[in-house]
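A short worksheet on the structure shown next.
Removed: one protein chain of the complex. Kept in place: all other protein chains.
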Amino acid sequence: MDTSFRLLPQQASDHAASVDHLTLAMLFVSVFFTVLIATLIIYFAIRYRRRPASPSALKEAPKSGAKHGALVLEVTWTVIPLIMVAVMFLAGARVFVRSQQPPVDAMTFNVVGKQWMWLLQHPTGVRETNALHVPAGKLIRLLMISEDVIHDFGLPAFRMKQDVLPGRYTSEWFEPTVPGEYHLFCDQYCGSEHSKMVGTIFVMEPAQYRQWVEGRPADVPPRVAGEKLFAQYGCVTCHAARGPTMAGLYGRTVDLEGGGTVIADENYLRESILYPSAKITRGYPPIMPSFRGQLTEEQVMDLVIYIKSLAGATTEPYQLQNLGPATQPHRAIPGPGPSQPTQLPKGQP
Amino acid sequence: MSSQANPVKVYIRVFIALLVLLFLTVALAFVPTRHETARNLLTTIGFTIAGTKAVLIILWFMHVKAGTRLTWIFAASAFVWLLILFALTMNDYMTRKEIANVYRVPTVRAGSMNDAR
Amino acid sequence: MSSIPYYPAAERPQTYLNWSYRVKSWLFTRDHKRIAILYMLSITLFFFIGGAAAVVMRLHLLTPDGTLVQADTYNRLFTLHGVVMVFFFLIPSIPAVLGNFLIPLMIGAKDLAFPRLNLASWYFYMVGGLCAVIALVAGGVDTGWTFYTPYSSIYSNTNVVWAIAGIFLAGFSSIFTGLNFIVTMHKMRAPGMTWFKMPLFCWSHYATSIIQVLATPVVAITLVLVIIERVFHAGIFDPSLGGDPVLFQHMFWFYSHPAVYIMVLPGMAVVSEIIPCFARKPIFGYSFIAFSSVAIAVFGFLVWGHHMFVSGESMYSALIFSALSFSVAIPSAVKVFNWTATLYKGSISSATPMLYALGFIGLFTMGGLTGLFLATLGIDVHVHDTYFIIAHFHYIMVGGAVMAYLGGLHFWWPKITGRMYPEFMGKISAFIIFLGFNLTFFPQFLLGYLGMPRRYHSYPPEMQVLNVLSSAGASILAVGYLLPLGYFIWSLRYGKIAPTNPYLATGLEWQTTSPPPPENFDVPPIVTEGPYRYDLMVSQLGTPLIAEGARIQTTGSAVK
Partner (left out) sequence: MTELATDLHPNKALAHHFTDMPQQREAVTLGMWLFLATEVMLFGAIFLAYTVYRHQYFDSFRAAGGHLFVSFGTINTCVLLTSSLMMALAVHAAHQGDSKKIVRYVLLTILFGAIFLGIKMTEYVIDTREGLVPLNGWWKAQSPDLRVDREMRLFFVFYFTMTLLHAIHMTIGMAILAVIAWFAHRKRFSAEDYNPVDVTGLYWHFVDIVWVFLFPALYLVHPEMHLFK
């Protein structure tokens, strides 16, 4: 990593550039006003410094005529900041809203934070601790959860940051453009070794990344691990017949017992595995047992990713071939079709 | 200051109104329904009745009705602030949309990010 | 104070300080002025405890790998620094010392409306403070002053309960002070003292008190819930038991964001007094400054969610909170512009209080403008929880509140003690503090933008240069803070005897003796003029600073 002294952080994504542009613009405004105020204060303090026995300036006490001017001034310096902050808000919101909406066809990496380390897993199954290798020019999305306290996955070079909560998935995405090594910081205080909960993001050329991944011991990809768990815990027995089908479930709007609907996202899937009675799909008896305490957060993530893959909503099962030339078309997302009788992938009993 | 005091009759009337509202709210809570909308409606009505009771107590038992404008402001201010606390916090909980792909944002290509939207 | 014992006629007039020297007359006093002194002594103690922790931290951060103290010790140090400085120094500082002392004087009352409540507030503060400090020093607390759940409620093995209990008690003291101020300003004003004849000091304190009264109970009950959670594993904020840790953040920041205005609004109060006095001009835009104080207090309640932009709060919520956060900038800007305009065509003296006040404007402007970066969603995500935040709020709280507190302390020192502070030393230390402050905290903006997270015991080597600069600044700042401590104590014995109105200032507090008599005024004042009528005092400008008289705000009779 480049450890030489620097005043500005590395800029490793387009988002980083747009944040920096915003910062520069704000900096310009701030410097202008700071200099304006400072100059005025210093100028007045010198120009109107107290001179013994010449208080004549004060005799020009505000007269009624000055009052009108004062009102104009007050309104001016209320309205100008008002317009300025409105512009600032819109500019900041525009960048933010985009950064909060993960693109649909990103490579999804799993992140589990715990005191005091980051456990990361590639869509191909490769596991890493406190380090993450990613291909440049690809959309990287992180599905994150904590096992204990609140952590934060902070990526200064990409100007991104998101708290990692216990009990609920959060998500963060970035698109690295410049190969290199970048900091990963835990930005939310999490206990004794908070400052050791750091790591490195390695951005590599796609071909290099492919080589790197293939050189790693073959781990089971999350989707495959999830599929095994799905069979192992007998999920398949119900969710093929009596229970709601998993095919095409992800991203769909589910009608709930007792009225109301919910969109089946990762958090919904997680909650349904751990606390099945929380949101019961209409028309099905609440008979599913809880898997709380039986599955680790990583296993739950595997299951969630497997169920997602049944909806065809992501690029899983992940093909390293996708890392070919950047012109490779990404798969479009089929809309949530009408629910079909479960079609389990081959290999299921 | 005894002009502030209401005749005893008024207190008794307010008290009876409070009891009537109490039994009304209890009765309403027994309306049998499993439907979510209906239950939410009943909950809302229940708390509206509680609010009405509170207003009765504040206005007559606590003499705000005959009080100065300052008393009115002070009595109301805490509830206004409570409304801020509730509104802005519940706003978060009601709008916590499902994360991730649900937004269906079009793919952003390298080098074309600023044109993505 | 109703039964002041007969005091034999002495050469000096009877003052609130000398009517009795018995310890009991201090510990059971109901005189707002004596309670202010009690507060002053205790917050000074807490300031130096918190400051010592900061010095150790800055020394530790001289090297990137962190060699001076262990990680656990470091975590306890920043918790100590944060808790003590926020809850036991900044929040009571100006309101409980200067506000307590001056508000009754300024509005021409004999005392605050509830003197016993005022005394009780000091006791609550002291018991809470000792409780917290003992918890923080013996064994320590490692949660940070924000006590985020579930770390504080489940995982931390430290004295969290005791520290929280201390803060809870101090919360009562804050509520009592605010309640007292509001009632006093509503009901105890001297004849003729209408709302718009009140000094801006009072307006700002009124706004502060609104926050103290309406926000503090929320944090009090939130902290009680954390205690319940810790002791009984209740699951209120613990996700494994169904709780939501983010709810804690909502409830915590509902208080703790407005709490920032509890710290800085009184600072603005002080500056609004000092500037017209040393510019010899009526303050520009009196009613705009007055209403902007109230606006800041009210808007301050609507913006807490900007502490949660990356916390997993909903995106829509973040957008609303961001938009609302910008609203606070407007009244703040209005104040800065009005203070600057007051200087125009004044007759500006560079006395120590004025140096602090001008320093306040500059530092507050920088703190406020960097606040805009934080309200801007896109930028906040990057700098959230980094040293940028640390720098920003130190510019407001140290550059703002502490500068103003010191300025106010110099300004009213003659009134409080009856002695003048040494002017030359005052100026020197004002410059040292301004310099040391900027050297300490400006590099932290850069560190934050580089990405250095807050509460880090060690950091990447490329950030060392800026950290060393910051630590160097901190040592200068420490000297700057020790100097006034020294010469203020010195002045009690060797300082020049202060006249009634050493600066020829307007305001009722300058019309009673220095120090004031036990019941504030020998003759109950009647107010005929608005505040800051420096235009009426023109004829006296050439006179030396020891001139007596100038009863501008009462009758205007001194103006010939």
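Observations
Labels A, B and C are assigned to the chains in the order they are written; within every chain, residues are numbered from 1.
Rule of thumb we're sticking to: contacts are C-beta pairs under 8 Å (C-beta built on N, C-alpha and C of every residue); 3 or more make two chains touch, one makes a residue touch a chain.
Just so it is clear, the structure is predicted and the values come from calculations on it, not from any experiment.
Shown chains touched by the missing chain in the whole complex: A, B, C. Between the chain not shown and the residues C:L17, C:V141, C:A220 or C:V527, the one that touches is C:A220. Touching the missing chain, out of C:L38, C:M57, C:A71 or C:M251, is residue C:M251.
The chain omitted from view is touched by exactly one of C:L241, C:V294 or C:L483, namely C:L241. Of the residues in subunit C, those that touch the hidden partner chain are 1-2, 109-117, 120, 175, 179-180, 182-184, 186-188, 213-218, 220-222, 225, 228, 232-236, 241-244, 247, 250-251, 254, 519. In the full complex, subunit B touches the omitted chain through residues 1-2, 4-6, 8, 11-12, 15, 18-19, 22-23, 25-26, 29-30, 32, 36, 39, 43, 46-47, 49-50, 53-54, 57-58, 60-62, 70-71, 74-75, 77-79, 81-82, 85-86, 89-90, 93-94. By the touch rule set out above, subunit A reaches the unshown chain at residues 258, 274-278, 290, 292.
Throughout what follows, only the chains that are shown with their structure count from here on.
When each chain is reduced to the mean of its CA atoms, the one lying nearest the mean of all protein CA atoms is C. Of the two chain pairs shown, A-B and A-C, the one joined by more C-beta contacts is A-C. Here the CA centre of subunit A is 37 Å from the CA centre of subunit C. With touch defined as above, residues shared between interfaces to two or more other chains in subunit B number as follows: 97.
For subunit A, residues that reach two or more other chains under the stated contact definition are 18, 94, 170. Chain contact summary for the complex, subunit B toward subunit C: residues 70, 77-78, 81, 84-85, 88-89, 91-93, 95-97. For subunit C in complex with subunit B, the residues that touch the partner chain are 186, 214, 218, 246-247, 250-251, 254, 301-302, 304-305, 313-317, 320-321.
Those residues of subunit A whose C-beta lies close enough to touch subunit C in the complex are 1-9, 18-19, 22-23, 26, 29-30, 33-34, 37-38, 40-41, 44-45, 48-53, 55, 57-62, 70, 73-74, 77-78, 81-82, 85-86, 88-89, 91-97, 99-100, 115, 148-150, 152, 154, 156-157, 159-163, 165-168, 170, 183, 185-196.
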